[in-house]
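So the structure is just underneath, and the comments pick up after that.
Yeah, one chain of the complex is gone here, protein chain that is, but the others are all in their spots.
For subunit A:
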Amino acid sequence: MEAAAEPGNLAGVRHIILVLSGKGGVGKSTISTELALALRHAGKKGKAVHQCDSGWVPVFVDQEQSISLMSVGFLLEKPDEAVVWRGPKKNALIKQFVSDVAWGQLDYLVVDTPPGTSDEHMAVVDALRPYSPLGALVVTTPQAVSVGDVRRELTFCKKVGLRVIGVVENMSGFVCPHCEECTNIFSRGGGEELARHAGVPFLGSVPLDPELTRSLEEGRDFIQGFPESPAFPALSCIAQKILNEAPVGLS
């Protein structure tokens, strides 16, 4: 598809960030959500920050309409309906999400992806290529089993010419809220080592925090609600690094 400046496509989007991982369950959606919230809070001019998965008319999550959201979840008749589609059908929908949504003027488009290096990833990279994405945030947990898959994701990024903004190590240690004992439930340090091995920036480690889990379950704004949480400094730092690379403009 050609990158014509039609209304409803991504012509008005300043920065596109893909959130990827080779591994499932490492926190891509969590990091996507928290990044969108943190960018919104940092966007001093109150610019629009949109989080994208799929859709036609974005669903605004707040009164100020500073964050909108798209997902195939909004297209299901029932929330438990399974989307049992093979690759080609998924690719077609992803293309539509990119080209047929009235995004308007956006500072950041954060694209949350499923785990892997398959149809969805190729489709979204191809569809976004004309718009020169800022790059990919690659999420891992510290253990070797996770890093083992995520290093393949880094190879994918290299092969498709997608710049890696950096690696995030999620679920990096758990600080017990009762006694402050730190337990490395899923090990520690694997993400940092992976970044070093692959020669890409390491953006930070986000610890496990039940308050973060709970706020995601309840759909609450963690960044606003829990500034004291151990996960907050890490998430803010990651958002700040993105802002340094791709600041909110004055337009």
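Here, a contact is a pair of C-beta atoms (placed from the backbone, for glycine too) under 8 Å apart; a residue touches a chain by one contact, two chains touch by 3 or more; residues count from 1.
The criterion applied here is as follows: contacts and distances are computed from a predicted model.
Participant: As a check of understanding, state which of "Large ribosomal subunit protein bL21m", "N-alpha-acetyltransferase 20", "Cytosolic Fe-S cluster assembly factor NUBP1" or "Transport inhibitor response 1-like protein" is the UniProt name of the chain not shown.
Facilitator: From the choices "Large ribosomal subunit protein bL21m", "N-alpha-acetyltransferase 20", "Cytosolic Fe-S cluster assembly factor NUBP1" or "Transport inhibitor response 1-like protein", the unshown chain carries the UniProt name "Cytosolic Fe-S cluster assembly factor NUBP1".
Participant: Considering the whole complex, not just the chains shown, which residues of subunit A touch the missing one?
Facilitator: Here the touching residues of subunit A are 22-26, 29, 79-92, 95, 114-119, 121-123, 126, 141, 143-145, 148-149, 151-156, 159-160, 174, 176-179, 181, 183-187, 208, 210, 213-214, 216-218.
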